[in-house]
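For this view, one protein chain was removed and the others were kept in their places.
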Amino acid sequence: MPDYSDKVMDHFSNPRNIGEINEPDGLGEVGNPVCGDMMKFTIKVKDNRIEDVKYLTFGCGAAIAVSSMVSEMAKGKTLEEALKISNKQVAEELGGLPGNKMHCSNLGADALHKAIEDYMEKQGVKAESAT
Amino acid sequence: MPDYSDKVMDHFSNPRNIGEINEPDGLGEVGNPVCGDMMKFTIKVKDNRIEDVKYLTFGCGAAIAVSSMVSEMAKGKTLEEALKISNKQVAEELGGLPGNKMHCSNLGADALHKAIEDYMEKQGVKAESAT
Amino acid sequence: MKKINLDNAAASPLEPAVLEAMLPFFTEHFGNPSSGHELGNVPRKALEEARASVARLINAEPREIIFTASASEANNLAIKGLIAANRVKGNHIISSVVEHFSVLNQLKTLEKEGFAVTLLPVDQYGLVNPEQLDQAITDKTILVSIQAANPEIGTIQPLDDLVKVAESKGVPFHTDAAAAVGWTHLDAKKTGVALLSLAGDQFGGPKGSAALYVSKKTRIRPLIEGGIQERGLRAGTENVPILVGLGMAAKLAAETLAERVKKSSILRDQLKESLINNVPYLHLNGHPEQRLPHNLNFSVEFVEGEALLLRLNMAGIYVSSGSSCTSQALKSSHVLSAIGLPPELAQGSLLFTLGRQNSADEIPYITDQLNSVADLLRKMSPLYHQYLKEVQNNA
Partner (left out) sequence: MKKINLDNAAASPLEPAVLEAMLPFFTEHFGNPSSGHELGNVPRKALEEARASVARLINAEPREIIFTASASEANNLAIKGLIAANRVKGNHIISSVVEHFSVLNQLKTLEKEGFAVTLLPVDQYGLVNPEQLDQAITDKTILVSIQAANPEIGTIQPLDDLVKVAESKGVPFHTDAAAAVGWTHLDAKKTGVALLSLAGDQFGGPKGSAALYVSKKTRIRPLIEGGIQERGLRAGTENVPILVGLGMAAKLAAETLAERVKKSSILRDQLKESLINNVPYLHLNGHPEQRLPHNLNFSVEFVEGEALLLRLNMAGIYVSSGSSCTSQALKSSHVLSAIGLPPELAQGSLLFTLGRQNSADEIPYITDQLNSVADLLRKMSPLYHQYLKEVQNNA
């Protein structure tokens, strides 16, 4: 079994915030089936804060846990704060990820940022990513 | 342990006719320490028969058993009969020898023949070996 | 909780009779078969009995069996050993795209060293075409290496036909039969292979027990040089207890092969039916009939293999997958891509290999669990949601 932390297994077993927001304010997608992981994040923004976030994930245990963790970390944060969430932080919050999973499965923050950027673009605002 | 027959082990454990005949009628030596086996046969001849035969052997279990067997086979035989004893016969009498011992250790008949030839030469007689 | 091992090709517990046969050779009969004294006698006899049992299983002569410590080693000895002994005859090797890495990775190295390697393609079921083999052979071809059966999708190659083609052109044939021996009737002599690799741990023997069949006519060079154990073709003190275990497993397999094959095929078919009838979006990989009696390989559409595997693991069901996330090298199965499976189906593949300990009572639980696990993961899959939308739009 991959060397997953208890926290990873917790998020994998009980992933939070699964789903797709209807008519989202922002949408971000990363990955593809060839590499084995795909994430689709949708967000609802209110007063410059992430009021709601949901995701759909095709991928391994790490990818699912990462998605879940990112959704929890993002919820309620301002967009600027959320843009500062890095893949590294996510891995840390999860109690670490196996070395070989760091690159391919740890894309949750990227997907979130894409969703935020999508929102900002729609708003006509240009933002700099923190990743 | 080498794949020795019971007969080989019997002759190795209780070798017959060990020794060196004093003032022998014939003496035959084969082998050397490099190859691992040496045999020295001495015979006493009376009325064209091998009255007594003794040997000294430096060598492995097979070499000792072969010497012992040859001495038993030769005793009492006429010289012509004794010259017909072949290494192959000796091995057969011993219930076979392991394949890798057939060449280097199975020299007893040769040593016996040399002893007989030595006797014949001393007698001024020329003989043909049966080996 | 139930514990159901459906990953017997990865590992099975030893058959009790096998372990029992091995134990005295760790203690009482600990001797070295090469010893000149009696401590070597029982181990030496046991080793030769084991060799005879393995030979009988594939209809070979005992002296044609060279023990190795793994099928990987057997494959490396076969290919590198034959090539080293036949270098002057040519530089072309033919194999297939669905071989085990212990064949394929050697061939990559050999290519770097100047050998020409042809990897034959396979059809959608994983079958190599004898005609394509025929066309690929040149006068520089010194070896054909094609597996007897694929460990992943279970497909059994038309070995007799393939060997016949090679034989007719005088090219020696190696078959990696690690997945097949113990599960199919394999007759080394009749088939006419020059070299055949087998793995004891695939049919009830211990880890570290394997062998290479080297037909009397075939000359190879050793990979591990040194002492003259294994007729000089594989140096090193013989691992007597493990090889006694191999011998016992081979004996049991030979005695009960027909029965094992039948029993396993029935169970396999029952499991297949149950899964296909109850779990939606399932695709069988490999040949529908010409397959190992203990092998099932499915792709579960829209979901990824490791996630399936982990969820099944939580339910006490142990399987493996060809997804990139479950491979140590993080690449999805080369076999599934060779049969033309699209990436998302390759990522969602599940491999079930049955063993002695499985039984039909397990099927409802397995079916149930796979169904709910797949359902759960599907619901969070972007691919599934996309599919649903497409269906909706088309309606």
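Letters A, B and C mark the chains as written, and numbering starts fresh at 1 in each.
Throughout what follows, a residue touches a chain if its C-beta (ideal position, glycine included) is under 8 Å from a C-beta of that chain, and two chains touch if they have at least 3 such contacts.
Keep in mind it's a predicted model, so treat the numbers as computed, not measured.
Engineer: Need the list of shown chains touched by the one chain that isn't shown.
Structural biologist: So, taking every chain into account, the missing one touches A, B, C.
Engineer: Return the single residue from C:11, C:360 or C:388 that touches the missing chain.
Structural biologist: If we include the chain that is not displayed, C:11 is the one touching it.
Engineer: Using the definition of touch stated at the top, determine which of C:154, C:208 or C:382 touches the missing chain.
Structural biologist: Looking across C:154, C:208 or C:382, the contact with the absent chain belongs to C:208.
Engineer: Kindly state which of the options C:319, C:339 or C:380 is in contact with the chain not pictured.
Structural biologist: Residue touching the absent chain, from the options given: C:319.
Engineer: Please pick, from C:124, C:168, C:237 or C:270, the residue that touches the omitted chain in the full complex.
Structural biologist: C:237
Engineer: When the complex is taken as a whole, what residues of chain C touch the one chain not shown?
Structural biologist: Touching the chain left out of view, chain C contributes residues 5, 7, 10-14, 19, 22, 26-28, 30-32, 34-40, 43, 69-73, 75-76, 100-103, 105-106, 109, 201, 206-208, 221, 223-228, 235-242, 306, 309-310, 312-313, 318-321, 326, 328-329.
Engineer: Just the residue numbers, please: which parts of chain B touch the chain that's not shown?
Structural biologist: For chain B, the residues touching the absent chain are 1-2, 12-13, 15, 18-20, 29, 32-40, 55-64, 100-101, 104-105.
Engineer: Across the whole complex, list the residues on chain A that are touched by the chain not included here.
Structural biologist: So the residues of chain A touching the missing chain come out as 1-2.
The rule we apply is simple: only the chains that are shown with their structure count from here on.
Engineer: Distance-wise, how many Å sit between the C-alpha centres of chain A and chain B, to the nearest whole number?
Structural biologist: Taking the mean C-alpha position of each chain, the two centres sit 92 Å apart.
Engineer: Roughly how far is chain B from chain C, centre to centre by C-alpha average, rounded to an integer in Å?
Structural biologist: Those two chain centres are 57 Å apart.
Engineer: Distance from the CA centroid of chain A to that of chain C, rounded to the nearest Å?
Structural biologist: About 40 Å, centre to centre.
Engineer: So which stretches of chain C touch two or more other chains?
Structural biologist: Nothing qualifies.
Engineer: In chain A, which residues are in touch with two or more of the other chains?
Structural biologist: Residues of chain A touching two or more partner chains: there are none.
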